[in-house]
Structure formats: C-alpha cells, structure tokens
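Note that one protein chain of the assembly has been removed; the remaining protein chains are unaltered in position.
Letters are used for the chains, namely A and B, taken in the order the chains are written, and counting of residues starts over at 1 for each.
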Amino acid sequence: MDQPDKADQPDKTGQTGQPGDSGASRPFFGPQGPDGKGSGLASWIFSTDHKRIGLLYLAVIGLMFATALVLGIILRLKLMTPGSTLLTPQQYNAMFTLHGVIMVFMVVIPSIPASFGNIFLPLHIGANDVSFPRLNNFSWWLYVTGMLLAITSIFTGAGAPDTGWTFYVPFSERTTTNVSLAVIAVFILGFSSILTGLNFITTVHRLRTPGMTWRKLPLFVWSLYATGWIQVLATPILGITALLIFAERVLHLGLFDAARGGDPLLYQHLFWIYSHPAVYIMILPAMGVISEIIPVFARKPIFGYNMIAFSSLAIAFAGSLVWAHHMFTSGMSDTAVLVFSFLTFVVAIPSAIKVFNWLSTLYKGSISLDPPLLYALGFILMFSIGGLTGLVLGAAGADIHVHDTYFVVAHFHYVIFGGTGLGMFAAMHYWFPKVFGRMYDHGRAAWAFWLILTGMNVLYFPMFVMGMQGMPRRYYDYLPQYAPLQMVSTWGSWILAVGLTLMFWNLYRGCRFGPVATRNPWGGATLEWTLPTPLPHEAFHADPEAPEPYDFKGINPDG
Amino acid sequence: MTDAHEVPHSEDQGHALSYRFLTLVWLGLLCLTALTIGAAEVDLGYLNVVAALGIASVKACLVIFFFMHLKYENRLIKGMVLTAFVILAIAIGLTFVDVGYRY
Partner (left out) sequence: MDKSGLMDNTGLMAEHAAATPPGGHPKDYHAAKMGMWLFLFTEILLFGGLFLLYASYRHRFPQAFHAGGQTLDVFLGGLNTVVLITSSLTVALSITALRRGELTRCLWLLSFTIACAGAFMVNKTIEWLAKFHHGLIPGSEHMFGLPEGQSIFYGLYFAMTGLHGIHVIIGASVLGWVMLLIRQGKVTAEDYVVLENAGLYWHIVDLVWIYLFPLFYLIS
C-alpha cells in the first residue's frame, strides 16, 4: 500500500492539494492567486519564501559558475602550450585569482546549502519555512552585494587582484590591484554565509514536526546542520582576516610587516583557520545529497545511519583542527608540522566511514541507474581519488615534494569539482523535477554525465603526474617537459565544457518543456515527495507525520 | 519555594532577575576590577598574566551567567556557548604549537 497521499487529503480549507485549487497550492514560482499577486520581480527579490530564495541563490550562483568556468577554460587555453601565449603574465595572475575567488566564495560555498538547502531543509523536517525568513532574504542580498563588489574590483582601479584567492601577505599588502575592494566583498560574502548557517541551525532545533527526533532526520539535514556550525564558527575568522588585509593596505597597521617584527605566518594561520573548515562547508552538504540519493536508487535503507550522522559532526569538529597542513613548507615549527600532519590523518577517518557506508548501502540493493545515481556514483569515485591524494598531502614528508605543485591543484579539483560539483549536479537531477514539475531527458543526462566524468579525469589526472614531476602551480609558463600533459589537460577541459553545456541545456529544456513530472518519480521516502509537484507556495497545512526517511516499504516510484 | 531573586514570569521564558541581585553582580564586578588593578601593581612575574586573565575570566563569567542570563538557559544554549569558546581555545592553542616552538 502506498503511503497516504498527503496531497490528496483535504486541507483545512476543505480543498484538495491539486495545483490551481487554492493559492497555497499553486506552484511556488507562479502567482499566489488569480489576481496575479506573487509574480513580478519585487515578489521574487524581496520574497521571504525559502523556496524562492533558494532559486534566487541558484540563479546567481549559476551565473557566477559560468563566469568562473569561462575563466578556467581561458586559463587552460593559455597553458595548452609553453611560452607567452594569449595572456600577459599580469592578466594570467588576475585570472587565476578571480577564478579562485569566484569559485570558492561565490559558487562552491553557497552552492548546495543556499539553493537546495534553503528549498528542502524546511520540507525535510516538515516545516513551512526557516526560523528567520526575512534574515534569509537579507542573506541573499548580502550575497548579491558581495558579488557585485567583487565584479567591480575587476573593472576599477588597477584591476582585478593578482594575489591568488589566498591573499597572502606581504604581496596582498603591496600590490596595487584592487585587493581592498575584493576583501570587502569577501567580508560581506562571509556574512551571508554566516546568516545562512545561523538560520539552518535554529531551524533544525526549533521547527521539526512532532515526532521527528534527531534520529529520524534525513541525512541531508544532518549535513546542513553540521555545515551550519562551521559557517557560524569559522567564517568570522575569515572576516577578521579580510578586515586585517584592508587595515594593512589602508591604515598601514603593519601587523604582518616582518621589518617591524610582524609575522607573515600569522596571516596564514588566520587565513587557513577559516579556509580549511571552509572546504568542509563545501563537501558536507554534497555528502548529504549523496546520502539521500543512494538509498532511494538502491531501494534499501542507508547502511549505518547513526555513523553517517555522527561522522558529519565529527568532520565538522576534526576539520577545525588541521588547518596548518596548508603551511608545512612555510617555515612554521617542526612541532606544528608533526601535530597537524597527525591530526590531518584523523579527519580522513569519518570521511572514509561515509564512503564505506554508501557502498554498503548499494550492496545487494535494487539498483536503478537513473541520472541522480550516476552523478552520485561519480561523486564517490572522484571524491575517493581526491580524498586519498589528500593523505599524500597530509603526510608532511611527501608534502614537501608536492606542495604548491599541480598535485595540489589536481587534489582540490577532484574533491571540490568532482566532489561538490558532481554532488550539486546530482541534487539538480534528483530535485529539479520536484521543484519545477517537469522531467528532463534521462538519456541525454547520462551522456552529459559520462562526458563530464571523462572530461574531469582527462583534465585533472595529468596534473597529479605533472605535480609529482615538479610542475609548480600558478606559474605563467613552464618547461617543455610538461608540454604534452598540459596539452592533454586542456583537451580534457574541452570535453568537460561540452559535457557541462549538454547537461545544463538538457536540464533547462526538461524543466521548461519536458513532460509533467509525477509526485514521486524516484520513490523517495522523505517528506518533500509527499508534496505536490511542482512545490506549492505552502507545503504543509498541518504538522505532517515524521516518516522513517529511508524506509521504502510501500513506496514506489510513480514516474 | 521562590528563589530570592526571582520575579513572577511566564512559564517557559525564564525569570527576570531582581534589581537587587543585578546590583550585587555589578558590585562584584567592580571589586574584581579593583582587584585586577591592584594585582598588576605587584610583581608576580609569570603569575601576573595568569592573575590578570583569571580575574578577567571570573568577571566574564559573572557577565555571561547573570547579566546575559546563561545560568538560567537550557542545556542546549549552554552547550552551544561552550562549543564556541572551545573552538576559539583550539584556534589559539594549536597556533601556539607553531608560535611557541619556533627557534
């Protein structure tokens, strides 16, 4: 027997939840009533509806992603052959800085939490919104402001910063490029991230439907909860770091000036105390998405729910202990090198737990190789490769050899792009039908996936090899011995670009013109699948019953 | 049984602290301020830092537990506050694994 279809239960107004019956159950992206209220730009950009805010974020994040992707393609074009081609050294430095700043602060960090987190966290816990809806809207405006300031920094003054996204002193103090404006933008973007985390933590504590104990929370919610804590506790350190760069440049405080007793390493400590936990802000929500998808497409409860939930918290905590593994070659004390290397190995353990549990869930499951699962499996592959190479970097001795080489570049692209990126794509393929009410072409989605996976590996795997062979990162030019692999890597970027274009085009076509999606095309057991498709303005007319999120007895895909 | 410094309140929102009690806390803070200034006059060597930070921490506890009402909050909020301070302590502490061991 199917789960009682909440969409067909009469609500308090005595009407059924079919689209078009009452304002509350019309699609959330359309008008709220026959009078057209709830359409128009103002109703979007000042909306306090978590679903609309999620889409607002998605739109701007998508724009920023496209921008930084293009920068990446151009960088790879320049690096295709040795010599001074295509870009001046200054342009090259500015481009990889921008690519990093945009990708880190404007794309990956907000990506899943601000979009799918906003839309589905409340629904997963049976709430109609987050605890602070107006703060939610404000955080989007902060994001847009930070984004505009960052873009402005490209076109004013001496142009885009050329320091790398890490803004290391002393160069960031002295360069005449627009570092000051860029770090103000970073500060504001950080504030946006903090408010999202603060909102999610409070929401999870306060707005769970009766009966939804912590052990019945979907793992996506657990991951967003853990992420929220990192956002609240780590991001302020980024804030003070950004302010300090600004103060150094504008007020000449000299706090990191070696000539006056300052210690540039203290800047690095402050920077990485945030920026290492930041990578867990990036990966935890993606892991949450994977934990949702795997059980649904294996038709089996997740293996080791408690351990996956616990490991999210453990990663958040342990991830705040390891930052100086970015500084092994910086000149810090040998004791610190030892301690941080050891702690880095510790943080790998909870991540590995998740991978084992996902694979165990798949084992003897009834597998449907639909697009969400394809991307989820791609995540597991890419994250595993990236994660294992993280251990190479975490081993201090080995790191001496590969620090600041292409090995690092490959590592973080595997975990961030192959990890969070594929996780984001998986979320899109899993949840877009519910959000927009239409289904995309599965065959094309699969083609796009294979192109993306191939492109990623052709683009980034040679970088591991080049790095071990000594190719430094951020270099404008290189010795002829690296030319063959550089060329291969650039070809990979084109395959990837084609795959991404196909994926986005297919999703767009599907979400606009595809066949109408059913209520529960994948047979999920979490609360969003009990709601009408597309999502209505108001999700729950009364407190829903808290389901077992991975119990598929009696639930079948109805697509 | 009513607590001496309680004021009648709505069930789940905690009680308001009495004027008298808050003033007592304030006097305690003033005394500790005088104490810390006095302690700085005496040369205790290394212990001067310990004393200064120790007294400051007692003052901080008075502010946090009473003025900020944390003593009367639920376990969850208390746990959150502890977490924040622990993370700060870790950040400073682990930095000292570097700073304290440079040659």
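A few notes on this one:
Just so we're on the same page, contacts are C-beta pairs under 8 Å (C-beta built on N, C-alpha and C of every residue); 3 or more make two chains touch, one makes a residue touch a chain.
Quick caveat, the model's predicted, so the values are computed rather than measured.
Remark: the omitted chain is touched by one listed residue; of A:Pro113, A:Gly126, A:Gly146 or A:Pro350 this is A:Gly126. Looking at A:Pro170, A:Gly239 or A:Pro264, the residue that reaches the missing chain in the full complex is A:Gly239.
Summary of contacts with the chain left out: across A:Lys37, A:Arg174, A:Arg206 or A:Arg474, the touching residue is A:Arg206. Against the chain not displayed here, chain A makes contact via residues 24, 126-129, 131-133, 135, 194, 197-199, 201-202, 205-210, 213-215, 232-237, 239-241, 243-244, 247, 251-255, 260-263, 266, 269-270, 273, 538, 540-544.
With the whole complex as reference, residues 7, 9-10, 12-13, 16-19, 22-23, 25-26, 29-30, 33, 36-37, 39-40, 48-49, 52-53, 55-56, 59-60, 63-64, 66-69, 73-77, 80-81, 84-85, 87-88, 91-92, 95-96, 99-100 of chain B touch the missing chain.
Just so we're on the same page, only the chains that are shown with their structure count from here on.
Mean C-alpha position of chain A lies 38 Å from that of chain B.
Only residues 76, 83-84, 87, 90-91, 94-95, 97-103 of chain B touch chain A when the two sit together in their complex. Taken in their complex, chain A has these residues touching chain B: 205, 229, 233, 237, 263, 265-266, 269, 273, 320-321, 323-324, 327, 332-336, 339-340.
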